[in-house]
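Got a structure here, written out as structure tokens. Questions coming.
A single protein chain has been omitted from the complex, and every remaining protein chain is retained in its original position.
Right, subunit A next:
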Amino acid sequence: MASADIKGFFRQKKGGVSKKPASSSRKKSGKSSVGTICLPEPAETPALMAHGKVDRQDEYGDGDEKLNQFDMEMRYGPCVGLSRLERWERACSMGLNPPPEIGNLLRSLSSSNPKLECLWEGRV
């Protein structure tokens, strides 16, 4: 039954999303009997996979958390439509003093790294 694993499915801790939801939902579908509703696994919904983006939840680290916080910070303006580095540089030129470590982190990433784009890139 799905209810036994509801807590696992909606596992959302402050400071990090659960590391391996894929394995837990696989376990869930194994246990389901005829007549139960299988909730779709978050990592494999077609909409997310269609863009071919790497599932961020696998490599969720401290840096990611900082970058997401940077995206969500309303002081620096909307995050959709700009790359993170552009938004950081815009915040610098507007005199908003964004944390320099974010700028260093973004500049150190290779150009194809998905962390360069904002959280909602390709998803909205």
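Assume contacts are C-beta pairs under 8 Å (C-beta built on N, C-alpha and C of every residue); 3 or more make two chains touch, one makes a residue touch a chain; residues count from 1.
In this text, contacts and distances are computed from a predicted model.
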Quick one: the chain not pictured, UniProt calls it what, "DNA polymerase delta small subunit", "AP-2 complex subunit alpha", "cAMP regulated phosphoprotein 19" or "Cell cycle control protein"? "DNA polymerase delta small subunit"
Sites on subunit A contacted by the missing partner chain, in the whole complex: 74-75, 77-78, 80-83, 86, 90, 93-94
